[in-house]
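Of the protein chains in this complex, one is absent; all others appear in place.
Chain nomenclature is as follows: A, B and C, assigned in order of appearance, with residue numbering initiated at 1 for each chain independently.
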Amino acid sequence: MSALLDPKAIDAQLGELDGWRLSQDRAAIEKSFTFRDFPAAFSFMTRVAFVAEKMNHHPNWTNVYNHVDVRLSTHDAGGLTIKDFGLAQAIDGIL
Amino acid sequence: MSALLDPKAIDAQLGELDGWRLSQDRAAIEKSFTFRDFPAAFSFMTRVAFVAEKMNHHPNWTNVYNHVDVRLSTHDAGGLTIKDFGLAQAIDGIL
Amino acid sequence: MSALLDPKAIDAQLGELDGWRLSQDRAAIEKSFTFRDFPAAFSFMTRVAFVAEKMNHHPNWTNVYNHVDVRLSTHDAGGLTIKDFGLAQAIDGIL
Partner (left out) sequence: MSALLDPKAIDAQLGELDGWRLSQDRAAIEKSFTFRDFPAAFSFMTRVAFVAEKMNHHPNWTNVYNHVDVRLSTHDAGGLTIKDFGLAQAIDGIL
């Protein structure tokens, strides 16, 4: 199991990312994506889904039409671990 | 644009469905689905996505691992229309 | 049912497209696509799939890892119709 990151480590990791924000309870990072239309949004989700399944680390995400809100947290650990930042970077690498 | 359904019509339509519930504000219907694993959940979403795109009526849905929470409402109309029940039936027809 | 295009119309339509070639039997147009990896290829296919389903006109396609070979023809008409060129343009519009 990955270890929970302390606040300093979280801030350092967040500094490497673009557009991700810490959730209010500091247990997750979040980012919202907007696409041209629903197929574009869903195809993005498909690519993320492959990455998530391969990393065995899955997002909590909501989709409405061309919007996708992604929330990453490590459920087992009860907060943010390095796996969340790894997945965040992989997601940004897709776009 | 589809017309808003009145409470009587909503109840009648709900009676035709299995496992869908009215949201607290009565502006949407909701159902939760659980699958074997993430790929099974996401493949279900893929099938729903095709139906939604073809009907040009899209769900508000959230996925976490093997769970999918679907919420249907007609945004333009500000509540439930026949389109929501059509999509609900199509979703149930997939499973 | 869409009408078969005559050779002149086919050439004119092909002239509007980039990278599509006529099959030897002149009954189809074909294009090969290469992507970074398998998830990129499959996500492309997902987007095309939405378009195809919405147009109710589906490709004959083969995928191996990061390659996708697309062949378009109108089965009912026994050759090329305007639907094939419409789908080809939609596919190119995705990339």
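Rule of thumb we're sticking to: a contact is a pair of C-beta atoms (placed from the backbone, for glycine too) under 8 Å apart; a residue touches a chain by one contact, two chains touch by 3 or more.
This structure is a prediction, so every number in the text was calculated from the model and none was measured.
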(request) Determine which one of B:40, B:64 or B:82 touches the chain that has been left out. (result) B:40
(message) Touching residues of chain B against the unshown chain: what are they?
(response) 38-40, 42-44, 46-47, 50-51
(message) Contact with the hidden chain only, please: which chain C residues?
(response) 38-39, 42, 45-46, 49, 52-53, 58-65
(request) Name, in rising order, the residues on chain A that touch the hidden chain in the full complex. (result) 46, 49-50, 53-54
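Here, only the chains that are shown with their structure count from here on.
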(message) On a C-alpha centroid basis, what's the spacing between chain A and chain C, in Å?
(response) 34
(request) Any chance you could list the residues of chain B touching two or more other chains? (result) 46, 49, 53
